[in-house]
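Every protein chain of the complex appears in place save one, which is left out.
Now for chain A:
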Amino acid sequence: MGLVGNILYYSIHPAELRAIIQWKVWHNPVHERNEKDETETQKACFKFLDLTSRSFSAVIKELHPELLLPMSVFYLVLRGLDTIEDDTSISLETKEPLLRNFKDFLEQDGWTFDGNRPEEKDRELLVQFHNVITEFKNLKPAYQEIIKDITDKMGNGMADYVRKAELEDASVKTVDEYDLYCYYVAGLVGEGCTRLFVEAEFGNPALLKRPRLHKSMGLFLQKTNIIRDVREDNDDGRRFWPKAIWSKHVDDFDDLFKPENREAALNCNSEMVLNALEHVEDCLFYLAGLREQSVFNFCAIPQGMAIATLELCFRNPAMFERNIKITKGDACQLMTESTQNLRVLCDVFRRYIRKIHKKNTPKDPNFLKISIVCGKVEKFIETIFPSQNAEEANRRVEGTKTEAELERARQDAETRKDVFFMLALMGVIAVIVSIIMIATAWALGARFDLAWQELRGGNPSPKSVEHAEL
């Protein structure tokens, strides 16, 4: 969209322009990085963070100083792992040990890797990976331990997957396989982040006792991306939608993209959205366990974006034709709302859930299931932030009032008393002034007796003729 296009667009959507300006002008990071004191390797790490991640770099860099480097290193390590896995030019014999042993490279000073094909986007990160290793070793041992453990699990999960893809069929068949795939690429990240938060005392330790919650955080984001990117992924020869779901609607995965199957494709899409929505309650529950603002923002922004993206995709035929994404204005609005508190974020979720509910149609075989899951989310939000409570209702029935209400009633009574006093005072002043004026007039010879007679005679305004006689 060119400049003219932008001007036209925002003149029709002023609310979006307002949201963008608001975000740019009013958003202050909770914690600002101190760039002056950074070492060379730290600078290199932040440079790679900007280069490798579009969306995460900004939120990571606003994190509390305690977690700034651990989270950056964690992200870069996983990105490095991903770059090896994605590269189809590396043979299985080379790739498998690289993935499985990646956690050990973190301990080897100066380890780098230049075996990626030149067109691999993040090749440079691995070529200069020694920077990441230096920073990794500077972290507190507890953080190192967490990052290493997740790297180990993810590396092995990826190796298993690559192996399966090479030797047999790795396509996602059942919903369980779909969940497992998402767990390896995103659920594990959720686990790592949660352990870092709890270690830094920014998260409730109970979060670790309910692994389902942080798993859902990762799965919700990943599933949303998989739904949104279906066209792009399919064009690149990747398919993540589980066969158990799409085979109910079309015979062949490619049929989803044919215009004559639009209705079936939309029903398939809504079943995928339904599957993702099952995680929403867990995500909101998880967010309630975070104790530090920057950590909350870090987790809440992607979640807010995800529910909006899901709403955008839900029953949207454009999804099968091209890559769709939420508008910049909506994104800024969401970022503003996701960086406040859980209550505001819950309002965001409720808003988008209602939009999804509105688009739901009885033509869809999953109509009722979607309706139920929307109802569940609303009920859950009502549970954590009740709009009414039993005490109020009981008071209403009994006719009693709370302290606050009594206080307000007392204040109202006082105000009323003041007003009456002022009115009475003004009345008294008016009477005194009148008396003085009448007395003065009388002393100066005013004939009130004549005036009185005229009045009684039924002539309230004596003719000016009388003046002439004077």
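Here, contacts are C-beta pairs under 8 Å (C-beta built on N, C-alpha and C of every residue); 3 or more make two chains touch, one makes a residue touch a chain; residues count from 1.
The rule is simple: contacts and distances are computed from a predicted model.
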Undepicted complex member, UniProt protein name, chosen from "Signal peptidase complex catalytic subunit SEC11", "Ketoreductase domain-containing protein", "LSM complex subunit LSM5" or "small monomeric GTPase": "Ketoreductase domain-containing protein"
Selected residue (touches chain absent from view) among A:Asp255, A:Asp347 or A:Glu378: A:Glu378
Given A:Ile12, A:Val25, A:Leu167 or A:Val397, the one touching the chain that is not displayed: A:Val397
Full-complex contact with the absent chain, from A:Arg33, A:Lys47 or A:His357: A:His357
Contacts of chain A with the absent chain, listed as residue ranges: 354, 357-358, 360, 362-363, 365, 367-369, 371-372, 375-376, 378-379, 382-383, 386-388, 390-391, 393-394, 396-398
